[in-house]
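Of the protein chains in this complex, one is absent; all others appear in place.
We call the chains A, B and C, going by the order they appear; numbering starts again at 1 in every chain.
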Amino acid sequence: MSIEQLVSSLSSGRVFDLEQDRYVGAAIFPAHWPGFVYTLHRHHEVVEGQPRTSASGTLMMQEHSGTHIDALCHQAIDMEMYGGVRVDPTVQTPRGFTELGVETIKPILRRGVLLDVARAKGVPFLDAGYLITDEDLEATAAAQGTTVREGDCVMVRTGWGQNFEDADGYLAAAGVGREGARWLAARKPFLCGADNVAFDVPENVDIELGSLPSHVVLIVEAGIYIIENVQLEELSAASCYEFAFMCLPLKLRGVTGSPVRPIAISTDN
Amino acid sequence: MSIEQLVSSLSSGRVFDLEQDRYVGAAIFPAHWPGFVYTLHRHHEVVEGQPRTSASGTLMMQEHSGTHIDALCHQAIDMEMYGGVRVDPTVQTPRGFTELGVETIKPILRRGVLLDVARAKGVPFLDAGYLITDEDLEATAAAQGTTVREGDCVMVRTGWGQNFEDADGYLAAAGVGREGARWLAARKPFLCGADNVAFDVPENVDIELGSLPSHVVLIVEAGIYIIENVQLEELSAASCYEFAFMCLPLKLRGVTGSPVRPIAISTDN
Amino acid sequence: MSIEQLVSSLSSGRVFDLEQDRYVGAAIFPAHWPGFVYTLHRHHEVVEGQPRTSASGTLMMQEHSGTHIDALCHQAIDMEMYGGVRVDPTVQTPRGFTELGVETIKPILRRGVLLDVARAKGVPFLDAGYLITDEDLEATAAAQGTTVREGDCVMVRTGWGQNFEDADGYLAAAGVGREGARWLAARKPFLCGADNVAFDVPENVDIELGSLPSHVVLIVEAGIYIIENVQLEELSAASCYEFAFMCLPLKLRGVTGSPVRPIAISTDN
Partner (left out) sequence: MSIEQLVSSLSSGRVFDLEQDRYVGAAIFPAHWPGFVYTLHRHHEVVEGQPRTSASGTLMMQEHSGTHIDALCHQAIDMEMYGGVRVDPTVQTPRGFTELGVETIKPILRRGVLLDVARAKGVPFLDAGYLITDEDLEATAAAQGTTVREGDCVMVRTGWGQNFEDADGYLAAAGVGREGARWLAARKPFLCGADNVAFDVPENVDIELGSLPSHVVLIVEAGIYIIENVQLEELSAASCYEFAFMCLPLKLRGVTGSPVRPIAISTDN
């Protein structure tokens, strides 16, 4: 394919923007409070003899605020991260990690699929705190006629993305339970995302794996990245279950995640 | 084109990563000091009865640090921004702009071209403070056989990107002068980028337009976005002058710019 | 008096601590959100061959969070600050003020008085949003037998300091109205403080002076400093109406206020 053709197919495709807006007061998990803060300190103003002016400010963000990808160093079990990397003071420093930081993620350009669990169940959004199971995912994939392949980026829709602007209520979202995560991991995707605050249900303490069991199954055991707070409403409305998925995490050296703006492109063929 | 074909052409193309790494101590223009700061406050640690642990921290960044895109609200002339938007307290607030903020930029998926001025001139990098002219750009395009088209994303290479890790020295980079900017603007690109700290030469005070004249010509007069601190060394080494260009600015509401990780994809046809 | 005597009288006096604790989640006026943020990124941890370890972190605070003093540059009327200092770009910069910043306040060691309005009115705390009048202050001073002298530091008690930990409720506190402020200004104190979020009542729009009229009367017109979020409960419980007042604002260059820990010392005789 020529550059012309590639650019043409990209620009003629329908682009779905999967990032939630970033603004002061947006929903934030308490461990990551205050989330997004922006202040503008360089203002446009009338300055004698200087017609041009610049405005700029300061961003203060927890890397796990808004739509973001988790780096593999974000999680550990018994002080061991994915691939058997031990957490010790040479790896974990006050300014970040020397291994498995988010800067190690290459640009992501892959097949993406949507598993629209809420739609398959015929509800606008799943019940608060509901744990999506392997059977839910299997049934959703079957209903859609979607196959998850190795290397895919899998978006799981709970429907809670439409509640994002209800900053407190949104924190009660449904998420993926342990067996749901295992169903996903078995298909060897490159990453998994969900339209909720933690992919998991934050309060869920799994009898076998403890809190955030999907993080254990995907990140620590399988090296599969997770994206949270994805906006999937448009994809769902368009019944778009397969697409080109693109995500360009920032090369924040040693950081445990990155804010991202993932997109899906459909060619409508 | 089917999704399969699109994904296949994306993943089989060569991906050039145009973002410089983000790290404490990276080159930063004084107005945007301290630039990038990261601190890790949630550490993996041995906690009795809790095998799984999360690590995370806080990002503090000026939005104009590292590789970033300028929003149109970043610049004004006589308190007027692009499109005649007046700067007043309803538009410019302590928490950012209500118009022309970086969240208004759609995902960027366009034809990209490299104008490798340093190479055309046969030098590893242009002299410190050199102002690239219209003739330089014309000659570079001709030497390469490259045509800039309306809507393109144009990367101008000074060669200074290879000096990025020399935090102080890098600030003296060459840049695009007024007539160079006018040559670009006349071709109606969507955005222009350069491998230097300010696209312009910071100390250059143009006799006609004052400081940062290229910002005036491109952003204020023409609504053309600028990307700074782009990494163009690999593109140059590969003599890759045309490519698919992708850039996904974060939807930071009201902010004057966004850190980005632009990429170029070559299909090598 | 000798140093011995001075130290002896200081250390034998009763010290009242007038600062509210600073902690994540503390009451904060919306314009100053998020207020107090602290993250610990350098942790004590077991490091082989290095028995001693240091722990430290990062403070992120709006200067008007918690118990703090307002500098004179904090307020202006028609772009003019106290003493006729015009606000222009040489005085007001993105990194603070070149005149009237908080670093210009000398260490404060003065006579202090408490005007316990809530007590004089026989209530635990004044009604939400109540505007303290000149008559209230006059009656309180008379009931206590307290005279306000030139140069004093005057603490006005609404009783709302006891509600400080109710972060949302506290914002509805009573405060000093325009005529109350004029009564104070007429006595030429050095500073005035109150046990509420804004000295004024934030929602009060004065028919003559607009919002925050006490800030106008005290800071802009008279150059009298204001301290907010003072803790006055212990002073009140001890019926301590006169004391030595000490306050040591940080020399934050160009900043519009400083967090402070004011104290009152009573010698009980």
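In this text, contacts are C-beta pairs under 8 Å (C-beta built on N, C-alpha and C of every residue); 3 or more make two chains touch, one makes a residue touch a chain.
Here the structure is a predicted model, which is why all the values come from computation and not from measurement.
Of the options C:V87, C:A172 or C:A185, the residue whose C-beta touches the omitted chain is C:V87. Residue C:M246 is the one among C:A27, C:I227 or C:M246 that touches the chain missing from this view. Although one chain is not displayed, chain B still touches it through residues 24, 33-34, 37, 41-43, 45, 47, 60, 89, 94-95. Seen across the whole complex, the unshown chain contacts chain A at 31, 39-41, 43, 45, 57-58, 60, 94. Although one chain is hidden here, its contacts on chain C can still be listed: residues 1-7, 9-11, 13, 15, 17, 19-24, 31-32, 36, 38-40, 42-46, 50-64, 73-79, 81, 87, 92-97, 103, 106-107, 109-111, 209-212, 215-216, 220, 242-244, 246-257, 259-263, 265-267, 269.
Going forward, only the chains that are shown with their structure count from here on.
Think of each touching pair as a link: the shortest run of links from chain A to chain C has 1 of them.
Of all residue numbers that take part in the contact between chain B and chain C, over half occur on both sides, making this a same-residue interface. The copies chain A and chain B differ by a rotation of 180 degrees on their C-alpha atoms, rounded to the nearest 5. Inter-chain centre distance (chain A to chain B, centres taken as mean C-alpha positions): 25 Å. Within chain C, residues 41, 43, 45, 60, 94 each touch two or more of the remaining chains.
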